[in-house]
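A single protein chain has been omitted from the complex, and every remaining protein chain is retained in its original position.
Let's look at chain A:
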Amino acid sequence: MSLGLMEKQLNNQQVADQEQALVKYENVKKQFGDNEVLKGLNLAIQPGEKVALIGPSGSGKTTIIRMLMTLEKPTSGVITIGGEPLWHKKVGEKLVPADEKHLRRLRTDIGMVFQHFNLFPHMTILRNVTEAPIHVLGLSKEEATERAVDMLNKVGLGDKLDAYPEQLSGGQKQRVAIARAVVMRPKVMLFDEVTSALDPELVGEVLQVIKDLAEETDMAMILVTHEMDFARDVADRVVFLHNGQIEEQGKPSEILENPKSERLQSFLSRFLA
């Protein structure tokens, strides 16, 4: 009963928020072959909001953010960013499939950090971070360098400008990857389990960088994570996914300390041991 009530409240809240939502998934479905991974997702993210996505392996967390980064195309439904449909273009009243030009324009608002860093190995650290500002934003080399150096200082790598990715530790690589994405000043940043490929002793430095960013900037963030303490510290809202559907969502304290659904309870119990 109480679950139904909460859902209603959330729905009401969503209706109220609809005009100002930065990112919105409306009845989004995603299928890989016969495997229906997302079964009609509805999710709205406010400007500046930090949302943690948690859930068991295969529940669709990565798929959700990859669709927003335009790495994966939804099977049906609409994703909007800043009110504009991402995968569709409005022609008059009709929605037609988006072309590359449309995707490129909307992508400027979205940044992503990957589990395996995906730095450009043939570029120095500095060039990794200046490449997009110069060639995508059209900044001059000096402006881009200044911004990049600023950003790299912020993540504690101001002394590695001329190094190559292969010369850095995993934690350092991931901090470069964060700088590379954030330097573009997107409106929403996507983090996909960015510490799960790291040695345990390097996790802390990366999470700290994200925490600092979350406090200092007004970017929205969607964080897929298995680090519950981190989710509690950073997120405004925690969303628990199960089998491609939102099973429960709310404030970190509610979700992590007072889980309602059995599935969430059993999911969380794995992290307490």
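Simple rule for what comes next: a contact is a pair of C-beta atoms (placed from the backbone, for glycine too) under 8 Å apart; a residue touches a chain by one contact, two chains touch by 3 or more; residues count from 1.
Heads up, the rule we're going with is that contacts and distances are computed from a predicted model.
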For the chain omitted from this view, which of "Isoquinoline 1-oxidoreductase, beta subunit", "Ectoine/hydroxyectoine ABC transporter permease subunit EhuD", "Polar amino acid transport system ATP-binding protein" or "UGSC-like domain-containing protein" is its UniProt protein name? "Ectoine/hydroxyectoine ABC transporter permease subunit EhuD"
The listed residue (A:T63, A:T80, A:T145 or A:T195) that touches the chain absent from the view is A:T145
Quick one: which of A:E100, A:E201 or A:D218 touches the chain that's been left out? A:E100
By the document's definition of touch, the residue of A:T75, A:T108, A:Q208 or A:N243 touching the omitted chain is A:T108
Which listed residue, A:E166, A:E201, A:D218 or A:E262, touches the chain dropped from view? A:E166
Those residues of chain A that touch the unshown chain are 69-71, 100, 104, 107-108, 110-112, 114, 116-122, 124, 126-127, 131-132, 135-136, 141-142, 145-146, 149, 161-164, 166-167, 180-181, 184
